[in-house]
Each structure stands twice: as structure tokens, then as C-alpha cells.
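All protein chains of the complex are present and in place, except for one that has been dropped.
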Amino acid sequence: MDKIKVGIVGAGYIGGVHASVLARDERVRLTAVHDTIPERAQQLSRATGAEVTRTAEELLERVDAVYVTTPNTRHTELAASAARAGRHVFCEKPLATSLDGARAVLAAAGGARGVFQVGHNRRFAPVYARLRRMIREEGAAPHSAHVKMNRGELVSPEWVGDPEVTGGFLYETTIHMFDMLRFLFGEVARLDAVGSAHEYPETDDFSVLLRFESGVHASMCSSADASWLFPFERVEVFCHHRTIVTREMESLTDSSGLEGRHTTHSVHQLSKEEKWGYAQEDRAFIDSIITGAPALVTAEDGYKAVELVDACYGAVRSGEPWLGTRN
Amino acid sequence: MDKIKVGIVGAGYIGGVHASVLARDERVRLTAVHDTIPERAQQLSRATGAEVTRTAEELLERVDAVYVTTPNTRHTELAASAARAGRHVFCEKPLATSLDGARAVLAAAGGARGVFQVGHNRRFAPVYARLRRMIREEGAAPHSAHVKMNRGELVSPEWVGDPEVTGGFLYETTIHMFDMLRFLFGEVARLDAVGSAHEYPETDDFSVLLRFESGVHASMCSSADASWLFPFERVEVFCHHRTIVTREMESLTDSSGLEGRHTTHSVHQLSKEEKWGYAQEDRAFIDSIITGAPALVTAEDGYKAVELVDACYGAVRSGEPWLGTRN
Amino acid sequence: MDKIKVGIVGAGYIGGVHASVLARDERVRLTAVHDTIPERAQQLSRATGAEVTRTAEELLERVDAVYVTTPNTRHTELAASAARAGRHVFCEKPLATSLDGARAVLAAAGGARGVFQVGHNRRFAPVYARLRRMIREEGAAPHSAHVKMNRGELVSPEWVGDPEVTGGFLYETTIHMFDMLRFLFGEVARLDAVGSAHEYPETDDFSVLLRFESGVHASMCSSADASWLFPFERVEVFCHHRTIVTREMESLTDSSGLEGRHTTHSVHQLSKEEKWGYAQEDRAFIDSIITGAPALVTAEDGYKAVELVDACYGAVRSGEPWLGTRN
Partner (left out) sequence: MDKIKVGIVGAGYIGGVHASVLARDERVRLTAVHDTIPERAQQLSRATGAEVTRTAEELLERVDAVYVTTPNTRHTELAASAARAGRHVFCEKPLATSLDGARAVLAAAGGARGVFQVGHNRRFAPVYARLRRMIREEGAAPHSAHVKMNRGELVSPEWVGDPEVTGGFLYETTIHMFDMLRFLFGEVARLDAVGSAHEYPETDDFSVLLRFESGVHASMCSSADASWLFPFERVEVFCHHRTIVTREMESLTDSSGLEGRHTTHSVHQLSKEEKWGYAQEDRAFIDSIITGAPALVTAEDGYKAVELVDACYGAVRSGEPWLGTRN
């Protein structure tokens, strides 16, 4: 079989991560790369042998599949046009940085003939994949969750504190957790939130209260002005006489019964690409292209995560809860 | 000086803890003990040399100061009548198990000539005392907090799952944390809460969103149907590029700056009485009796904690937020 | 049945611990207490209702069983004479602070008609009891161990740095670990050691290499000039693709297989008396008195622990290994 020709639009850190994963996949060939900053494209080209194209359009013409790994605020347009052009699209999260943008991409993806996958990598991270399995297949019956999704700062990399680039802190980091909570507990029925601004030119600190249609409820915080105290990302799930805790994508602890016993599964020895699910999500994307199986993270999933971010910003602004889409 | 004569009404576990602390205080003499279950009173009497009285009233006549350490639902009446009788009163938390009850005790304490202290021991626990000092005196400027206050079960001791005894789970355990949050961040301006019931005959699991008048906001969970995974009580405070975390009353970790450095203060070597602040609160109570200094945890504090518990139950029932007392 | 009359010789901290455990045992009555410092005896008397005797001899006449809880250097004489007097004897560790002393007590205990138990409480601590069970009954087949038994300082309590009182640091704290290693791995075949002296007027820091007759080998450290960094006492046991670790008497972690999984059993919720095995060893002692069953920690065990401490000091002095007693 011919190798799948893949192009990357956006040659920054995460573009490099995918390039490096794809380099080990015999089924694909990285043939083209584009970035609005030519030096960055050149650099990725040198490391991979892919050709630099002058424009994103030119890249689309040369490939079967495209990774959209630009800054967040440029995803919408690129992902939509790639989908319309019939390419298989791997769009990094967030799908868009506004509800309208997300709707537009969702529409484009809906009518497209290629695979469309969104980069919510955490779903593939072994720690979270196991947690999902415990809840959805192995009978852990959660009644509530306590969730932290912090970033220490909005300083490094330098663009991370610029909402023009990220779309806002929630679109950059916290959106992962909103997707994860849907993945674990289903649709959100109601969301209350408080936010505050401090050292950065945007609202950087959120306390959130969530009710899910499943009856699960959750308390969540997400601060971008804290420190890098491990774990900065943690999900604690409470079930009948059972607590399950994930610490970042490093370990999962399951404590069942009342005897003070717990079992920890650590992925300490995996590479970061595997710990964080990058390797697995790329493999799944190529699998879908080859087998025609539906994408494991759909444009709909991407849309729903954007919706929750939007709802959170809305609740902070209005002081009123968001009541879901069924009300 | 004559020793202060102290009586204990309620000879269960916590009564025994105070008895044992007081036994080492040269300034007091434990002279009387009462319990509705005579054997329990006898047992504490044997261990302490205090005399058993037939009734609580009889005990009040023989002492200068009384510890009210009965089941929660009996605090109101005993504490109020002891205050009215002019005795110094140490009333275990909760002050009452209803807002009306709390109001009654507050009124009685207000007109009384003795010291009235409420048993919110955590304020004296070295871990929390340090956290308060960092916030109130040493310039840590928190913007938000993420708070867990779980119990693994409502099984042991056997009465803990009986709301007729405890007044409800929030009155038994979580009230400590409501008091602590006021102690740390000031008055609550708004409180949203979701609750759910599972294996126990009461609402046993809460997710709470708090706004303080100070601008601080917090996400909090409190589940009584989880497990005993350490820490089951944890406060994480987020400040500018700083995170401060307490784990139960065992340690405090301060992580400042962006270099991944943190300092932990552990009280591993202290006795439980000192770790949990029991020794210190009893000393403070006796100090106040002797010096006439105001109690460090007032009836007003006790009332406010009850008010927050009541607000939380109310918000769960109504689905509407509690808007504080200034609105 | 008449209650067993128990006396305590030595009213310091550990005497108080046993008194408090025995107070809850319906089968015994604490009737007499003695200490060379009368105030100390008075204090324990007040807390327990036991009578103070003027001499240890007088105490022996009044009791069925005696706890020898004096400073280490006085154990020998008291334990031997109590055994010869036909009393049941619970002798705190160390049995003696010299090989000759230990031999003398062993001889006295050998001919006695009462129970003779040595206070190596760690054997009863749930964490160590479980480790022993895993090794001796459940097939964990250790090939080596890495062992730390530190104390942070020789400052508090004040007598702890005085070899006239303790017999030397190894007799005070480390002897527990020598007994534990025998308990877990059997007799020692060879012991090499290096020691050094620093801030205290005795050798306070030891590195030890042990070979057991079972083929197990171990590397061990024991420093009395370090800090109180948890855990200061830790046993790591290596088996085929398996590691078992105890941290003080707080938890045991079992890590089996190569997938980075481990299970931790924590005794966080037990009282110190149970965590440390004091409650269990006292119960076992009374059991033996009543049923006639042999003591679970014999004078022979006590002797062997003293022998290892003596061997360790000898190896440090001579620079030559101790070759066990079978060579």
C-alpha cells in the first residue's frame, strides 16, 4: 500500500511532537510542512525531511492528511478548509476559540469525506484511559468528583499569556479537562463558575461547580497563577467506599474498602509521548484513515469542549449558571 | 489560687480526649462527669478520679467550668443552660444542629458572664494555625482555594450515620471546614451547592462553590461515602505564583516561584492531641477563664459555622444559591 | 477468675504506655508502681489508681506480673530477680546492655516458672506482622534487604544521649531493627560494620553489612545524627521481580511484577498503641499468663538481639567481621 502523505501546518512544539511520533509509523510519510514563520518550518523540515510549502493551501494539495497545529486562534479556518478540501484532518485542541468558530468547523467536518479527529490527547493517556474503563466498563459507579487543572504561570512559552494567540487560558489548558469530564461522566447539565483576574491581562483563576445529566456532580478549580507543585492536574473520583485518583498523566490510585489499602498504577517508565497519549492518538488517527473506522475524538467532541469553555466564561461574566443545551 | 473545677457532660470519645488534656493542666481539677449512659460516666470517672453526677444540672452546681461533649443534637440545650447558669462553657462543635438552636445559644452566651468557647479545634492545629498566619500576617495573598473534607464512611462509630445524633453529616465533620474557611478567608458572600444521597439515609456527598466577601473563591467537596485514602482533608490555596497545601493536620507545603521548589513542614512527631489542636484549645480556654481574655473561638464563630451548614443544606434543597447575610 | 495483679517498675514514658494499655484489659488490675524518682511514681499512681511502693522488692511481693520499664541499664538486675521470684515478667528491650547481662537474665528466665516476654513491640506492629507473614507464610522469597533505622537526634528526651542510661545508641533504638531482621530472615551468619562519632559523646552512626544463614543479605544504616525526615525507619525487601517496603510502622507497599503497579496498606487510622504493637504485645503477654502458652518474644530472642548489638560494636572497634555463633 502507498504510504499516507501527511502534512503539518504549524511547526511549533506540538507540531514537532506529532512529527516525531509519525516518523516511527511505517504507514505514513511526512511530506510537507508549513508555518507562517519560515525559519520554524525550515527547522522542522531539516529534522524530518519533509518539504516546506509556501502556503497552507499549497500544503493541502500535496497531502492526504493534515495536522493543524497552529496557535489556537487559527484552528477554525484551517481545519474547516482542510475538511472541505477532502483531507483527513487532525485538528489540535481547541477545535475553535469561539462557539461560532466551533460551529463552523463542526459543519465543515460533518459534510466531509475524510476522517476528522480532534487532539484531546488525554483520552488516550493510559492513566485516563484506565479511569474511563473503570467507570464505563468495570463498574466503578462515581457519585462525585473533585478536579484540579492548574498551570503554574502564563509566562512560558511567551505566547501562552496572550489571549490573541490562545483564545484565553481556558481554551489553552482547561479545555482538556472539560473534555475529560464529558468523557468520564457524560453531558453537563448545569455549570456555575466564578473567575478572577490577577497578574495577567485576562481572567486566570476559576472555581467551577458542575452537575452532569448522569447525576454526578463535581467541584473544579483551574488557576493559571499558582506554582508548579505536583500534581497540578488531578482528578479524584468518589464512589461507594472507594476513591480513585489520577495525578497528571503519571499515576492512578484506587482505594477501595475501609481498610486504608490502595493500589497505584504508575506509568513512570513510559516516554512522555505515550504517557500523554500523543503516540496513541496519532496511531488511532492513521488507523481510522486506513480502516474507515470513525475517529475516536470527533468534531462533535471538539465542539462540546468549546461549548463548556464558552459556558464557563459566560457564567463568570453573568454570574448566572449555564443550564446546558437541553433546557 | 484555687484550681478551676471542671465538669464534663458527655463521656464519649471526645470527652475523654479533653479529660486527658485537662489532667495535665495544673490549673484545673476535673471534679465531675455526667453521661446519660451511667456506665460511660463510671468509666471516665475511674480513669480520672472525677465524681459521677446523676444529672447534668447537679454537675453544673459543682463546677466552675463545663465541657459540653454530648452528641451534637444535645449541645444547644446544655450549652445554653450552662451559660445562663454563669458557668464557663466549652461547647464542642457544632454549636447547634439548626439555625434556631444556634441563635438560642448565641443569645444565652451573649448575656453570660462566663467564658464561652466553641470546639473548632482545627484553628489551633499547628498546620492550620500556620496557614492562617501566612495569610493574615505574612503576606500570602490568596485568590482561590480548592478544598476537600471527606470522611470515608458513616459506619464507625456506629452513631455517625444517624442524623438524629449528628444533626446530619455536614454538622458532624464538614462544619470544621466551613469554620476554617471563614477563619482563613473571611465571610462568605455566596454559596452554591449540589448534594446527593447514596448508601446512607441522608445526603452524604456535596460539591460546593463559595465566593467570599474578600474576593477569594473556592471549590469544595465533602463526601461521606468514599474511602480512607490519605489525605481525606486537604486545603490548597492559590496565590500569585504560589501554592500552599495542607494535608489533614499532618503537614503544610509551600511552593513559591516557578522553579518546582517546595518546603514542607511536617508535624509527624507531635502527639495527636497537639496535631489536632485539642491541647491548645483547652489551654486557651483555661487561659481565658483566668485572664478574662475573650475566647479565641466565640459563640458568634460557632453560629456562623452553623449558618454555613444550614445554607449548604438549603442550597441543595432549593437549587438556589445562598447569598450571605448582608444581602 | 481473679484479676491478674500487675506492677510497673519504671514510671517513665513507656511505663505510662503500658499502663494505659493495661487499663483497658479487663483481665488485669494495675496494683503497684515503683520508680526511683518518687514524684514520677506518684504521677503514674494518680493516673491509674495503682499504689506506690517504696522499693522494687516490695512491689514484687504484691503482684503476679511485673513490667520492667526502667532505663535500659537497669533491666538486667530487675528482670532477673523478678524471674527468680517467680513473677511473670514483661521486660522492655533491651534485655540487657551487655552480653554478660543478657546471659544472666537468660539463665534466670530459663529456670523460672512464670512467663518471660521481651518488649520487642515491632513484631506486633501490623506493618511488620504483615511483612513477616508475607515472607514466612505467603511465599515472598526475599534475597536481600536495604534497611534504615535512624533517629534524628540524641537530644530529646534528655537522657537519650547518655550511654550510662541507654547503654549506647544501638541498645536504645537500633536493637529493634536487629530483632526485626532476625524475625524476618533468621539467624545472622556474619556482620560487618563501620561506625563513626560526631556531635555526641558516643559512636552515633553505623553502616552495616549482614549475611543471614538463609542466604539473604542486607545493607543497613543507623544514624542518630541526621534529621526527622519521614521515614526514618524503612525496610526494603527484594524478591524475584518484587519489592516490599515498610515505612516506619505506618504503611507497607508491595510492588510485584514489572508493570509499575504497587499496593499500599496504610494503618494511618489506628492509634499509636496499635500501630506500634504496644496494645498487641501486652495482650499477648496476658494471654500467655492465662493460657500457659509460651511467650511470643522470648528471653532467647532478647538475648540474640543484644548479641547482635554487641557484635556490631565489636566489629566497629576491631575492624573485623563478627562471624556468628556457629563458627
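The first chain written gets the first letter, and so on, giving A, B and C; residue counts start at 1 in each chain.
We take it that a residue touches a chain if its C-beta (ideal position, glycine included) is under 8 Å from a C-beta of that chain, and two chains touch if they have at least 3 such contacts.
Every value quoted in this text rests on a predicted model; they were computed, and no experiment measured them.
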Contacts of the hidden chain among displayed chains: A, B, C
Which of C:31, C:253 or C:280 contacts the chain that the document leaves out: C:253
Of C:129, C:160, C:209 or C:270, the one touching the omitted chain in the full complex: C:209
Residue among C:48, C:117 or C:150 that touches the chain left out of view: C:150
Chain C residues touching the omitted chain (full complex): 143-146, 148, 150, 152-153, 155-156, 192-196, 198-199, 205-211, 215, 217-221, 223, 225-230, 236, 238-243, 245, 253, 255-260, 262, 321
Contacts of chain B with the absent chain, listed as residue ranges: 259-269
Residues of chain A in contact with the chain not shown: 23, 46-47, 49, 228, 230, 266, 268-269, 272
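As a working rule, only the chains that are shown with their structure count from here on.
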Equivalent-chain rotation between chain B and chain A, CA atoms, steps of 5 degrees: 180
Interface composition of copies chain A and chain C: same or different, split at half: same
Between chain C and chain B, distance of the C-alpha-averaged centres to the nearest whole Å: 38
Rounded Å distance, chain A centre to chain B centre (Cα mean): 42
Two or more partner chains touched - positions in chain C: 266, 268-269
